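First the structure, then my questions, so here it is.
Omission of a single protein chain aside, the complex is shown with its protein chains in their original locations.
Chain IDs A, B and C follow the sequence of writing; residue 1 opens each chain.
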Amino acid sequence: MDKPTVERPKQVDSYRHDKQRILARLRRMEGQVRGVQRMVEEDQYCVEILTQLSSIMAAARSIGLLLLEDHIRGCVLTAEDKEAKIQELTEAIDRFTKSVG
Amino acid sequence: MDKPTVERPKQVDSYRHDKQRILARLRRMEGQVRGVQRMVEEDQYCVEILTQLSSIMAAARSIGLLLLEDHIRGCVLTAEDKEAKIQELTEAIDRFTKSVG
Amino acid sequence: MDKPTVERPKQVDSYRHDKQRILARLRRMEGQVRGVQRMVEEDQYCVEILTQLSSIMAAARSIGLLLLEDHIRGCVLTAEDKEAKIQELTEAIDRFTKSVG
Partner (left out) sequence: MDKPTVERPKQVDSYRHDKQRILARLRRMEGQVRGVQRMVEEDQYCVEILTQLSSIMAAARSIGLLLLEDHIRGCVLTAEDKEAKIQELTEAIDRFTKSVG
């Protein structure tokens, strides 16, 4: 990719109401990732580490769904060029469900 | 659940050869989670945050697959009670693919 | 749940333009499912059957994404009660990505 699609990141207020909640969940998720590091350092049992990784993925998925909802409400529905937003949204859901799997 | 299934976590060496690689990936993942926090604090665009979350899930998934492989090689194949290990493994894969989706 | 949420299924034309494409893909998917039945009947190798099942899931996912896009364009954006549609949509994406994983 040689053309920068985004020079400066756009700023939005679509998730303003959920911002503190999202940040709290991300901090908890950071703690979970550090917890998994500790488990690996201590040679803990693989299946338990896998379970923790599953729980991190579930956390990321759940934060993503919240953002998706806010995005549809606050960006897609209010956009001038709705068709462009729908394309972008579908690609985001595609990436989101793919990485997920 | 009131009975502790695991009093002290079992210690294994099944992922010994991948330990440093797994730790490096987990540290990178921790950085990604902090990066997402920054994006949210700066009100960055929802779709870009979603893309980052997708990438964290993909990272967790890929670390999980590595652990799964090591687990099968180092724990399931060498276990005395193989049938119990297979049950446990299937449940782990189930949880892993579910949280995923 | 004792109250029937849908007495008669709603009829929509949101996916009218993709209808033939969706039907063609569903017919191909039906053929894939029958192909897997044959593989199982012939005791074919588990890993190859798994690969076929993966491919069916990918087909279902891809049809789902197309429907999702049409739904957002043709039902959510045009709805009178947009907030109710967004809730319903988020739950559909949630179920969709969960079954997926």
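What we mean here is this: contacts are C-beta pairs under 8 Å (C-beta built on N, C-alpha and C of every residue); 3 or more make two chains touch, one makes a residue touch a chain.
Note that the coordinates shown come from a computational prediction; the quantities given were computed from them, not determined experimentally.
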Sole residue of B:Ile22, B:Ala59 or B:Val76 that reaches the chain not shown, by the stated touch rule:
B:Val76
In terms of residues, what is the contact footprint of the unshown chain on chain C?
6, 9-16, 19, 22-23, 26-27, 29-30, 33-34, 36-37, 39-51, 53-58, 60-61, 63-64, 67-68, 70-71, 74-75, 88-89, 92, 95-101
Just checking the interface: what residues of chain B touch the absent partner chain?
61, 65, 68-69, 72-73, 76-77, 82-83, 86, 89-90, 93-94, 96-97, 100-101
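By our rule, only the chains that are shown with their structure count from here on.
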As a quick test, compute the distance in whole Å between the mean CA positions of chain A and chain B.
17
Taking each chain's mean CA coordinate, chain A and chain C are separated, in whole Å, by 23
Among chain A residues, those touching two or more other chains are 61, 68, 89, 96-97, 100-101
